[in-house]
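Certain chains of the assembly are absent from this excerpt, and the rest are unmoved.
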Amino acid sequence: MSLNSFFQYFVPKDKKVFFPLFEQAASNVVAMATVLVEAVNSKSSTTRQELFKQIDKLENKGDELTHQIYLELGKNFITPFDREDIHALATAIDDVADYIQGSANRMLLYNIEDYTEPICKLSDLILQGSNDLEKAVRELKDLKNVRNIADSCIRINSVENQADYVFDRAVADLFLYEKDALKLIKYKEILAALETATDMCEDAANVMESILVKNA
Amino acid sequence: MSLNSFFQYFVPKDKKVFFPLFEQAASNVVAMATVLVEAVNSKSSTTRQELFKQIDKLENKGDELTHQIYLELGKNFITPFDREDIHALATAIDDVADYIQGSANRMLLYNIEDYTEPICKLSDLILQGSNDLEKAVRELKDLKNVRNIADSCIRINSVENQADYVFDRAVADLFLYEKDALKLIKYKEILAALETATDMCEDAANVMESILVKNA
């Protein structure tokens, strides 16, 4: 039990500041993942480029939200959780956004023409993980539904495991069937960036689990 | 000094819950590393595949132990160390297991035929690091032998440095002598996964060092 959680029995906490910002940041990640899924499933390269630009804009919006959370941390003496956990959660959500944008960016930069099944599957998994991330974040404000948060975190872990599996299988297939080394490297890099986005969801889930653990 | 370590002067801590779980998790990592060394040194690909399956099973067992530690954290109000350190140590030990399994998995998926000297050396280093990890974990329960824990952590750091060196040298050799780009990429990926397993041992050592620092 930290001094901070000790204080919370006496001092009413203003949750009005942090939770809306966290919810907006998580919704923003869901928006990015939704656009990503749309982009990798699009048949038109013009549409795809438009959608990738949208991801860039959303990522900028996410950066601003993260920055606002940091600013509020500087201003507020009493926070609903330990200050370091608020910082860590904001950073983790920002990392998910960064990797979604990083994946989109690589697909664009490497001039990928074939949006393969593993690319689409991993994008789907990112969207699933982001949805659970948002759900968990929304429940954080009242720690009544600890079970719900824990369940979302477990599902995020399962998404990450599935993404690992898809990635490993896809890379093994590249080694079996792709004889052009340059193409192989390109695809491996893109798949790795997508898979890392699900790792970052797991990092965010770990931060939330440790918030639960501290405030249990 | 945290409030938690402040409390520990007054409240008897039940160490019976966490330490056996940590010891089992660390022993499980040693078991995985032992099987890994056996596998990479085996001449028969059938035996090797059997051993890789064993690593998968051990990794599942490790996941369950990690999960049990998280569950106990939710139940126990008083913990022998800060709750976040218990969480971090469980996660770090789990990461070592993940990378050992990940390395084995890549060797299997990439259909590697030649188990080269650097692969065997890195596997040996993982086993050394895991042994020291287990030693340090066993000493955690009574912080009397701080020196022993610190020594194990120092040895883990040295193992990680050696693994870095073996990895760098091996990759440089691949660039010098391996003209098949696809083979080069496969081996580089496997060597990287093995080397990362020793990085994860170092992460676990860092958590233990920071537990020592807090409870000194």
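Read from first to last, the chains carry the letters A and B; within each, the first residue is number 1.
In this text, a contact is a pair of C-beta atoms (placed from the backbone, for glycine too) under 8 Å apart; a residue touches a chain by one contact, two chains touch by 3 or more.
Because the structure is predicted, anything quoted here is derived from the model rather than measured.
K.L.:
Given 2 placed copies of the single sequence, how many copies form the entire complex?
P.N.:
Across the complete structure, the repeated chain appears 3 times.
Criterion: only the chains that are shown with their structure count from here on.
K.L.:
Centroid of chain A to centroid of chain B, CA atoms only: how many Å?
P.N.:
Going by mean C-alpha positions, chain A sits 26 Å from chain B.
K.L.:
Could you please specify the touching residues of chain B with respect to chain A in the complex?
P.N.:
These residues of chain B touch chain A: 2-4, 7, 70, 73-74, 77, 83-84, 87, 91, 105-106, 109-111, 181-182, 185-186, 189.
K.L.:
Which residues of chain A touch chain B in the complex?
P.N.:
Its residues touching chain B are 1-3, 6, 168-169, 171-172, 175-176, 179, 181, 184-185, 188, 206, 209-210, 212-214, 216.
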